[in-house]
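All protein chains but one are shown in place.
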Amino acid sequence: MTDYANLPTPPSCVADFCLIPIGTPGPSVSNEVAAVQRLMKASGLSYSMHSAGTTVEGSWDLVMRLIGQAHTLVHQNGVLRIQTDLRIGTRTDKKQHFSEKVSKVESILAADGPTAQKSS
Amino acid sequence: MTDYANLPTPPSCVADFCLIPIGTPGPSVSNEVAAVQRLMKASGLSYSMHSAGTTVEGSWDLVMRLIGQAHTLVHQNGVLRIQTDLRIGTRTDKKQHFSEKVSKVESILAADGPTAQKSS
Amino acid sequence: MTDYANLPTPPSCVADFCLIPIGTPGPSVSNEVAAVQRLMKASGLSYSMHSAGTTVEGSWDLVMRLIGQAHTLVHQNGVLRIQTDLRIGTRTDKKQHFSEKVSKVESILAADGPTAQKSS
Partner (left out) sequence: MTDYANLPTPPSCVADFCLIPIGTPGPSVSNEVAAVQRLMKASGLSYSMHSAGTTVEGSWDLVMRLIGQAHTLVHQNGVLRIQTDLRIGTRTDKKQHFSEKVSKVESILAADGPTAQKSS
């Protein structure tokens, strides 16, 4: 029988989150996102902001604690309600830094030849 | 200046997660979902399974630890890679059990009158 | 070579969405959710509201059009910005109504015996 209570959490994960403050005076969320980026920087974890969220990497416990702290920080700035969408991946077959995923796909695409480069 | 390192995580949250095993032999994920439901039950937290995920409620730390344990459990069953989509909400203005959200909307809809009930 | 322009969209899908209005005066989103439920009902598609979203089923094009109409409806009610989280599944091996997913997992759990029922 599984000893559920003592199951560990994963030693590493890659999380991508998009935090949305609800009930703010206007439609801009840049100040909240900036506050969260300061917290990310202070954490020492590896992270990267993109236009649809922030990707962060580390042990499950540290990453989830950090995102919870982001909620607390934004609440402390006066936001009453927050909703976050989070994608979390774990794997046991290998360790892969999140930036390596993009380069692996780009190397597959590069084999398509010069007329088939990605645009953005 | 914010003392980032000592920011607490939220005392309560509602999380809804959809865990997807990757690299399994076939398209069915029922066994993995059932394994996770046994873990949910053993946790003692309030939860509810629906067709697109499982909603669970509790302190941020307990909920996130539980979902991390779900990843470990499914990995222990031989799945090499797992991706979870998670929606997490926190609010500081009131405590609201997740089932109350649906009844609040239903009471608004009920005021529409008898020709406008929800179907499913 | 793939004729990308003429690729069809899937004939059926199950989508689960959580629509979040941004920049509303307060933290409650019940009125917006109720407005969207009225639209769901009028659509004639099979759907079900739960505490973390609404599940809806139909052809890819009809489901996506409906969720787009939900954005327009909420914008017409004065909300300047909306963010939706959407989980969409398609499969080609069988047709499965979304409610069957839960019953399949419950039948696996039922085989665990009487001391292991789901709670919520």
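Lettered A, B and C in written order, each chain numbered from 1.
Methods note: contacts are C-beta pairs under 8 Å (C-beta built on N, C-alpha and C of every residue); 3 or more make two chains touch, one makes a residue touch a chain.
In this text the structure is predicted, and so the values were computed from the model without any measurement.
Undergrad: Could you list which residues of subunit A touch the chain missing from the display?
TA: Considering the whole complex, subunit A reaches the absent chain at 14, 16, 18, 27, 30-31, 33-34, 37-38, 40-41, 46-53, 55, 85, 87, 91, 93, 98-99, 101-102, 104-105, 108-109, 112, 116-120.
Undergrad: Give me the subunit C residues in contact with the hidden chain, please.
TA: Subunit C touches the missing chain through residues 2, 4-5, 7-10, 13, 38-39, 42-43, 60-61, 64-65, 67-69, 71-73, 75, 80-93.
Undergrad: What subunit B residues would touch the chain not displayed?
TA: 18, 20-29, 80-81, 83, 85
Methods note: only the chains that are shown with their structure count from here on.
Undergrad: What is the distance in Å between the mean C-alpha positions of subunit B and subunit C?
TA: Taking the mean C-alpha position of each chain, the two centres sit 15 Å apart.
Undergrad: Enumerate the residues of subunit A that touch no fewer than two other chains.
TA: 80-81, 83, 85
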